[in-house]
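Report on the structure given below.
Every protein chain except one is present and positioned as in the full complex.
Right after this comes chain A.
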C-alpha cells in the first residue's frame, strides 16, 4: 500500500490556480524527487499535504486515512512532517532544545524519553558537537541538518524536504545525500524538492515534474532527464537537457 497518496489535489489562490489536479503515490521506503521550475507549485503541494494550506479540491490519504484539512500539528503527530525552504529554527533555543520540541510535541514523548531521543537524533545527523550552541549561531549546513533532526525527532514516517540542500557546496551536498540515504534505511519515505539536478537525479527512486500546477511527467530519473515535455518546461526548446543542467550545477 502506498504510504502517502494525493488524489487530484487542486489549490486556487483567488483567480490563480497554483495546483490543478495533482495525483501521485509515495511508496514505502521510497525517495521521490519533486522538481519543476520556480512557481510550479512544489511548496504549495507540500503545504497542502501537511495542512498549512487547505486544498481547494482533492484529498490526501496517509496510510489509508484521509487527512485532508487536518491541522498541521495533528498531521505531524500522525507521522508526516516537512522541512521548510526558508529555515526557521527556534533561534533563542539551543540546537538540542530545537530537536527536543519535535520529540516532545511531534513525537509526544515524555520529558525523559524526549531527551534521550534528542541525543540519539543529534548523533544520527552529526550535530552532537553543536548541541548546546544557540541555533542562531551555527553554520548553514548545520542548520539544514538541524531542520532534518527536528523533523526526525517527531518520529514521522514520511518526510517532505523543501530544498533542504539550498546553499550547500558540492562537498556538503554529498554529505547531505548520504544522510538522506541513511534516513531512508531507517524505514522512512521521503519527498525531495530540489533544484540541484545532480542531487535529485542521483538520490531519487522516482521523479515527478510539476509545471504551472500540473504534473507533466513521472518516471525514473533517467527517463525524466530525456523527456521532451520536461526539457521544454525548463528551457523552452529542445537543447540537451543534461548539458544545460551541468551548467546549472556549477552555478548553483
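Everything below uses one rule, namely that a contact is a pair of C-beta atoms (placed from the backbone, for glycine too) under 8 Å apart; a residue touches a chain by one contact, two chains touch by 3 or more; residues count from 1.
Note that in this section contacts and distances are computed from a predicted model.
Asker: Using the UniProt record as the reference, specify the protein name of the hidden chain from among "ferredoxin:thioredoxin reductase", "tRNA uridine 5-carboxymethylaminomethyl modification enzyme MnmG", "Acetyl-coenzyme A carboxylase carboxyl transferase subunit beta" or "Branched-chain amino acid ABC transporter permease".
Answerer: UniProt lists the chain that is not shown as "Branched-chain amino acid ABC transporter permease".
Asker: Touching the hidden chain in the complete assembly: which of A:32, A:45, A:104 or A:125 does that?
Answerer: Per the contact definition at the top, the residue touching the missing chain is A:104.
Asker: Which of these, A:32, A:48 or A:81, touches the one chain of the complex that we don't see?
Answerer: Touches the omitted chain: A:81.
Asker: Which parts of chain A are in contact with the chain that was left out?
Answerer: Looking at chain A, the ones touching the missing chain are residues 50, 52, 71-73, 76-77, 81-82, 84, 88-93, 97, 100-102, 104-108, 111, 114, 150-151, 154.
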